[in-house]
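Omission of a single protein chain aside, the complex is shown with its protein chains in their original locations.
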């Protein structure tokens, strides 16, 4: 146990915070040494104040921890952040200034030009932004972010096609789970038997983040990918799992068979494949006519695999397809943990 | 009562058949005089064999009717057809040959070049195909069809924009209710907490029917509208109501404000506005940020109004919008009844 | 219009408040003349601050009303109250003191010994408590309450059996809709694909209110019915409609056939039958094996009819049955409006 890297969790009582607790409780490299939450929770036992909603029991060791204030002095060399966006800016920067590596799921810093927006299977080189970040901000630590939940599935599902053929246009309509809005989040009177065709800021996030993640790194800056993205974001009565229907336009004609081959050939590059959270197959193609489905295909790769199906021609662009990702794992806590693993693998955090 | 036009219903025990019974029971022009169903039902009381699932009680008069075989000799000058597609061809043609006007919700004849695929607010002139139909097929009656449920909402929601600006491209992703699949239809294990990104034949229907309905009639033939349509059809856990997110490309730049004006200005033309089933506003624009929603906006215009919302620019085409229609009323039984009203208004069936 | 009785609504922006607006907008006797809500809403247009969620459009006349503070000086001779329980005591009493008749859906005063807890079809004589209330409290107005939503269906469904046979024991398990908790109310993460076997205070309300409502009035006091009630309250993923399974024990053996006869014979007594909100059949028996069902049988009697089904022997008590009621109509706004009608019919409020 003592050989593990001590980590802390900010916003530990929320939905994503609980997922961090669950996923980190058994992690081979990391050990939770502090949990932080809001002022009014500080000083109390985690087990007493959390409204634990994960399907597995709250680990006894964590339940007994005293909740801390979110101050950089709390133990932990890596800090997983799931705090509210309106306070994340100040808090996360304070941790980075104090020498901590902040792995954040919060949106606040995602589009900062010197903060890497990481999907390790796609753009691990963006991590090199940390040098500029530390130099310009005079930080001994740093901040790395993972994408918004609906972006996470999209970029991973199309990255193999981007790498193989170059994508020029992405049309995407999402059908997103309610867990993406946290707890209490979406009222049941809005969710039951309904579709809500609006999620505040979501379409803009997908359109911007996708271009940054798929962009190129050179001379200490990211050049956005040149594609155009148009998103329609919808909330549906699903607990977990964002399903997205996508049309893609390429610079040249691409057949469904070519696309399937590229998707099936995709593997995490080099050392990324050996990270504990990287699934054997980051992208899987399901050839059944009516798959992927939100409820049935969610758990592949422990929630880190994106499933793609229905690859077929599009009347307007080149290809149509369907993709599914686990919004609270690949789209939130799992993604952040994989990013932290990358920080270790690349030597930013010593073992 | 005696002044009403006698009508019959084929497939009267199914989901759409029951909706016909409900909507026609109080109709000002029509009176149900016979109900027909499968061989094994014939000879029994309708009330004994139907598994009535409408929210209002089954009218006593209809409950007591003896179910007929679907033969042209049954009473009724207009025949509403909701029979299975695999037998609809032969049966509906037999009725038309025998001098009946068949108003069908079944897909079988929709794309026949001499059969009008009608949305009275959009293409009432297509009804003139009946002359050719009667001459070439040697029928004294005829067949008119209404569109597939997901097409019905789409074409009405975009028709005002087609008329005002000319549409070149339509990208549409649907989130369709389970009632569209009839009863028993979609298993609950497929629907609960799930999205099924596939509905057999649905995307093709939307792509073909839309172009026919929005096409032009001249010299006894329909010329399809020249637009390109790409559809992604999805089933969601909603009882009634097809919600569709749409991107549109026009021949010229169209602003959201222009589009909203055209949508709000849209009215049913001439005598169509006076049909009993035509709503005061066939298309309504809801300006609230998160509307229309499947559960809340479904009943406008007694289920015959299409609600449009979120009219905004599209990064790829010109405009994005959301539209909602009632799939078993505007998309099925209500549409057929409105078509029958048109037959009367235009003198094909005397009062 | 001028002949109608002016009424006000307290808590007009909430779920029940909106239902009041909807039901009263077309009421033959009442006319909404003021709407009141919280401090921060006062002074604004109702249409601007309400998040209208009824399926029918917000009436333009109401949308334009300026929201008032909940003070007795606002216009309206009858006041419909849907305000929060924690402030209802003081506010409702102030109105009654000022000469208004307060018809409340809030729980605060329900169990007060001098406040009638009314179901007009069952205990209209309890209204006579008003004399004592006015004398002892020195009020020129008064307060009448309707039961909690889950009690409302139960008491009406069993009242015919109580009157015919005398009930000694009631065992009831509820499956209640989320709308009973208002908006935002139950989080979708709690409701979707789930049952929550706990609703705070609900079981106690059912056990106490049932005995008061079915109790007898004499000498200006209510004597509770002597039955014992044991309730299990559960929340299920249903939008509207409380379904309850019930076992009943009587003082003597009662067969299902006798019970069905009593249920079917039940009618609203005397002048109650002529109130606008009283349904033709306050209780209907559905003899189909799998009915009533929450989604299909809810709208009977415009939501004021309780449907009873599956009347059969019980191994432990005498009879088992299932009953369904509309929780926001018969269990809230509709019940209060019917109570107000009773106040008019009995002369407390002049026409």
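Annotations
Chains here go by letter, A, B and C, matching the order in which they are written, and residues are numbered from 1 within each.
Please note the rule applied: a contact is a pair of C-beta atoms (placed from the backbone, for glycine too) under 8 Å apart; a residue touches a chain by one contact, two chains touch by 3 or more.
Computed from a predicted model, the values in this text were never measured in an experiment.
Only one of the listed residues, C:31, C:84, C:112 or C:207, touches the absent chain: C:207. Only one of C:157, C:292 or C:334 touches the absent chain when the whole complex is considered: C:292.
In the complete complex, the hidden chain is touched by one of C:144, C:236 or C:304, namely C:236.
Considering the whole complex, the residue from B:43, B:75 or B:187 that touches the absent chain is B:187. Those residues of subunit B that touch the chain absent from the view are 15, 53, 178-179, 183-193, 237-239.
The missing chain lies against subunit C, touching residues 169, 171, 173, 175, 190, 192-198, 207, 228-230, 232, 234, 236-239, 243, 245, 247, 289-296, 309-310, 314-317, 320, 322. Not every partner is drawn; the one left out touches subunit A at residues 53, 55-57, 192-193, 239, 295-296, 298-300.
In this text, only the chains that are shown with their structure count from here on.
Greatest Cα centroid separation from subunit A: this falls to C. Among the chains, the centre nearest to the mean of all shown protein C-alpha atoms is found for B.
In terms of their C-alpha centroids, the spacing between subunit A and subunit B amounts to 42 Å.
The centroid of the Cα atoms in subunit B and the matching centroid in subunit C are 40 Å apart. Centre-to-centre separation of subunit A and subunit C, using mean CA positions: 47 Å.
Counting partner chains per residue, subunit A shows two or more touched chains at residues 190, 192-193, 237-239.
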